[in-house]
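Structure incoming, see below.
Here the complex is missing a single protein chain, while all its other protein chains stay put.
Labels run A, B, C, D and E following the written order; every chain starts at residue 1.
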Amino acid sequence: MTATVEPTEKTELPSVWMQDLTWEEVEGYLAHDDIAIIPVGATEQHGPAGPLGVDSYVAITLAEDTAQRAGVLCTPPVWFGDSSHHGGFPGTISIRTETQIALMRDICRSLVKHGFRKIILVNGHKGSNLPGLVSSVRGLHEDEAPQAIFAVADPLHLARSAAPRIKDTREHHAGELELSHIHHRFPGLIRTERLTDAGVDFQEVFGGFVGDDLFGPAPDGVEIMWSGAEQRAFTPTGSFSSSLGLSDQKGKDYHEHIVGRLVELVEWLRGYTGPLGTVVPEPR
Amino acid sequence: MTATVEPTEKTELPSVWMQDLTWEEVEGYLAHDDIAIIPVGATEQHGPAGPLGVDSYVAITLAEDTAQRAGVLCTPPVWFGDSSHHGGFPGTISIRTETQIALMRDICRSLVKHGFRKIILVNGHKGSNLPGLVSSVRGLHEDEAPQAIFAVADPLHLARSAAPRIKDTREHHAGELELSHIHHRFPGLIRTERLTDAGVDFQEVFGGFVGDDLFGPAPDGVEIMWSGAEQRAFTPTGSFSSSLGLSDQKGKDYHEHIVGRLVELVEWLRGYTGPLGTVVPEPR
Amino acid sequence: MTATVEPTEKTELPSVWMQDLTWEEVEGYLAHDDIAIIPVGATEQHGPAGPLGVDSYVAITLAEDTAQRAGVLCTPPVWFGDSSHHGGFPGTISIRTETQIALMRDICRSLVKHGFRKIILVNGHKGSNLPGLVSSVRGLHEDEAPQAIFAVADPLHLARSAAPRIKDTREHHAGELELSHIHHRFPGLIRTERLTDAGVDFQEVFGGFVGDDLFGPAPDGVEIMWSGAEQRAFTPTGSFSSSLGLSDQKGKDYHEHIVGRLVELVEWLRGYTGPLGTVVPEPR
Amino acid sequence: MTATVEPTEKTELPSVWMQDLTWEEVEGYLAHDDIAIIPVGATEQHGPAGPLGVDSYVAITLAEDTAQRAGVLCTPPVWFGDSSHHGGFPGTISIRTETQIALMRDICRSLVKHGFRKIILVNGHKGSNLPGLVSSVRGLHEDEAPQAIFAVADPLHLARSAAPRIKDTREHHAGELELSHIHHRFPGLIRTERLTDAGVDFQEVFGGFVGDDLFGPAPDGVEIMWSGAEQRAFTPTGSFSSSLGLSDQKGKDYHEHIVGRLVELVEWLRGYTGPLGTVVPEPR
Amino acid sequence: MTATVEPTEKTELPSVWMQDLTWEEVEGYLAHDDIAIIPVGATEQHGPAGPLGVDSYVAITLAEDTAQRAGVLCTPPVWFGDSSHHGGFPGTISIRTETQIALMRDICRSLVKHGFRKIILVNGHKGSNLPGLVSSVRGLHEDEAPQAIFAVADPLHLARSAAPRIKDTREHHAGELELSHIHHRFPGLIRTERLTDAGVDFQEVFGGFVGDDLFGPAPDGVEIMWSGAEQRAFTPTGSFSSSLGLSDQKGKDYHEHIVGRLVELVEWLRGYTGPLGTVVPEPR
Partner (left out) sequence: MTATVEPTEKTELPSVWMQDLTWEEVEGYLAHDDIAIIPVGATEQHGPAGPLGVDSYVAITLAEDTAQRAGVLCTPPVWFGDSSHHGGFPGTISIRTETQIALMRDICRSLVKHGFRKIILVNGHKGSNLPGLVSSVRGLHEDEAPQAIFAVADPLHLARSAAPRIKDTREHHAGELELSHIHHRFPGLIRTERLTDAGVDFQEVFGGFVGDDLFGPAPDGVEIMWSGAEQRAFTPTGSFSSSLGLSDQKGKDYHEHIVGRLVELVEWLRGYTGPLGTVVPEPR
């Protein structure tokens, strides 16, 4: 693991990563800007071809590229998420939702204390992290930090329009799109010789009540919980959908689309003047 | 408030509500069935025309009708949800996500202890309750109750196919569909003389990053938090979308669609034999 | 379950229940009054004749009638209480004391935020809920809400003078007085054909250290804990004292006495000017 | 503060206090007995004449004398209780109910782990500690320690029959009975020159809804919370009832009555064979 | 256990212990001073010769003597600490770190509320309590009590220079120095006939990675956790190092050295004017 001193395109700072900056450099940044990105991932199985860090690498590369293009700062990444349902596979490391809520609140509280006022959580773990992330900043904003704006960003929503036209097959955990993304940004990390068309039979496991394509049409459905042990039973490889369609181009298209949208988000936030973040609640 | 002794259509029991049954009656039920429904709502502002209990009444009527048609039992309702973002309006009562997680875990734990094995949380509060509800039962299933199946059901997903064809305008908090639903099932509760076309200017408040129609096409977006005080600033009436199109028929169509799908869920669960709920994790 | 639009006798509002009012109606109420009642019950076994909701129905009817007569508002009810010691019987749903404390604090905090200043918790579950309820509001008042007055009301104390003259036999869990109360207010809910004289032999189970009559003379005693499993062993029916003496008149006398006293409490609070609720602690 | 090596009357051990015994001595005790007493007090104002430790000394002397006479062991005392409502007076040290619950559970869990099976919490702080103490052991017994019996003992209940005939005036916080007890057992601790007839006007502060005599007849009442700041406002001396009637004899009579009853409790527990403590709940 | 009315040498108060003072006396003290000492111990096995209360007695005597010589006040002692690793021996009572943090914060918060501004935690339990104690007051100082100074004092550090020259052999849990200290201050508490040279073979159990002398040279090491069950396996007597060298003189030298240094600490704090305790953080 090497320190990465990535100059931003738009600032004088030697890196977009706070861990690579001194406090004086961050203080200088805060004199003219107040936006921070927090990459939040997970460490969990991603089938035979994907490394355990897929979700974290997704968050890291989206955060980093957005920050470089938009000229803002990132905090160090959070490598651990809510992954108990993948816990049947070795190497998966899961934190409880309560822990995640506390962790994210502490991180955000520190940022707000220093004067950051627009904070974007870039999630790389799709739906599984969202409950904790949303709960964390929703409560923080209501109770402690009315002066800051919090956004939770996820490829699941940011690539809503683009993903269907990029991918060839249905996309789910460890599918062609997710792995193409990593393959494009972190060449060598995907074990391409281990790509597989193994998937989960959603009809059998979940009736018709859970969609089998994260970017496809969804049934009139419900959310059904499954445990790590159950997951290993219904998908012995850990793959939820085929990854055979992996390609660098798909990863590039997907990445560029999301980063483009995130840059738009930063630009909008930069010029935003309210009402969010400007209404001070009356004392009780 | 009156006790409601509603005979089910399919069982001998005098009510589908556990609060109206004796322990012996529940014990008798458990001798041949193991499904329970928990209605979870909220107490929060629903504009000038909707009473504070809208979300709870939605959950209650969906649970009750499903239970009657499918011959299963309901627990008493949970009237309080995660509503801090509506807290700028008097009468809104919000519980923190952590409280909600603890509360739902305690309720479910009791049910599992008695032998219930398939538990459906019927949410009437749409997206705001989902983080807490999902977090609650996901962790419980992983850590304590591998033998039970938990589903979280919400109109937002169950009416996905039907809502667009029922409603006439975009639908959001306190919109025509939600209020029609209450109007149909609880005549007199909606103040029809106070229906309004007031709504939130999503473009102004959230840029183009948050969808303004819960059942319509969504942008490549993110989740942006807002506080109760901010909400009162950007929608002084509390209405997020027009409720002028309210009609009993819309409410009926919406209700029947969702109940129909919930009954299918119950039937599927009744015949379900795994893998969910049947895999016992190995000791560490 | 039907929505209940119960007009109060003293206000213009269409119901005493906040869930049936709009936020504008609650705001109007707060312009001239600041009292709220929270009914808190339980869902737990009440012997062969009593439904699981007895304690909640007790709280609901006391709150509702008091509110109607005194012209104040009620929040939706809390259906779940601290009932682990009844957990050996199917249908009992218990929440932990910590959960109850958090839940009640969240509810009360919301009320105080809106301007309610005199909050009455009407408990229907007797002694078992009191530790959690008292702990909840005592800490809230000290730490967060010095400007509000909190009272915890319970039939155990409110009927202290009247119960001994109304009842014929010793009264304990699922006894004649409790069931008469429900029988009077919710005709049809008590399975009168299942009334029983089964009871607990307090001498055998608890030595002479626990009183066997909630409204009778008590020994020089202690509190002894018992679990749900133990309870099922020492009272296989769940009945702690005879319910054979059930009568509508007893229920009526008991109910009227308690509601009368609660109305007096509301009147006293309405005119109360301190010192409670008026002393602002000095900053440390 | 000196270590107190108080030989019991009935065992060979050099002290009834575990802190003064070696682990081998406790192990020896556990070979033939399994009863432990935990004294729980408070550190809070007791008027001009009573030291801050009154409640703790009450618990300590009751536990110690009971242990000596009955031949059982005591743990070290817990000096801190739930005293926020006395917090307006310097020297009062209060712990939150949640802290108290956690603390007592940890202590009891350790005892159960070693083989103690009958555990008596002797409270010296009357009603204010009871919610936390009861909540603590009730949950522990249900969830973790079904094999142990827990009793919570308090002078308020143990002296129910005797107190009225011993005392001359109404008795409340820092009253003649409480201070006589300390005066008798810890001569010199009471500042007899500072005894006072200052008291709280319960009618004015609490209407007729709170009793003004802990051992006298009680009204049809409710529990009303008050803060430390409010208490200082309504009783500038901290005294709730006259202590002028203090006498050594009253203290002796009161002490002997309670200890006598506690010894009876120990003897009953020693011979107790169930059902409490012997019913193992079935796995869920 | 007897109340101890120990007059200080430097004040008019009848005792250094708050539990033995009235609130008026504490208020008088606070008119001219603002220092408090909190003795924190443990109840855990100390080998065949040491009673379970050794660590608490250490804290008590250090606190008491320091207070008397320096003219400051002590709170009642905390008898329970973080002792799970000794839990294999009967009589050991351990509280979890989270409980300890909550407990100490509550105690300190009360003191700060009354005006105490310099608070010394005197620990008698050496390294095992330090994580909880430091965590407790570090967070409290940062978040709630910037106006107060907190110090955590421990013989391990206070006797750093003196212990090596006083003791004859390596010193670890239940060693000659610790037991000599108790022997000197609480004659009769040590079972001198049970002194032992039994010890732990640190090389075998911990490799060369954990030092075997708390006051001797330490290896380039790490901290390795052990459980109560493991401890009983690797030291069946509970003794970690020889106690055969016990002597009153060693105890006296050790005690006087530590108390002397604590008195210097009090004197320094008394005259201290900042920066600690005087910097108010800017609002966020």
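Quick notes on this one:
We adopt the following convention: a residue touches a chain if its C-beta (ideal position, glycine included) is under 8 Å from a C-beta of that chain, and two chains touch if they have at least 3 such contacts.
None of these values were measured; they are calculated from a predicted model.
From the options E:D197, E:E230 or E:D248, the residue with contact to the chain not on display is E:E230. The chain omitted from view is touched by exactly one of E:D154, E:E178 or E:D212, namely E:D154.
Counting the whole complex, the residues of subunit E in touch with the unshown chain are 82, 84-85, 87-88, 96-98, 101, 120, 130-132, 134-135, 137-139, 141-143, 146, 149-154, 157-162, 205, 207, 209, 218-230, 232-234, 257, 261, 265, 268, 272, 275-277, 279-282.
The chain not displayed touches subunit A at residues 1-6, 17-27, 30, 43, 45-53, 56-57, 60-61, 64, 75-80, 87, 89-96, 98-99, 102-103, 106-107, 110-111, 113-115, 186, 188-189, 191, 194, 238.
In this section, only the chains that are shown with their structure count from here on.
Over half of the residue numbers at the subunit B-subunit C interface are used by both copies of the sequence. Mean C-alpha positions place subunit A and subunit D at a centre distance of 54 Å. Shown for subunit E are the residues in touch with two or more other chains, namely 113, 115.
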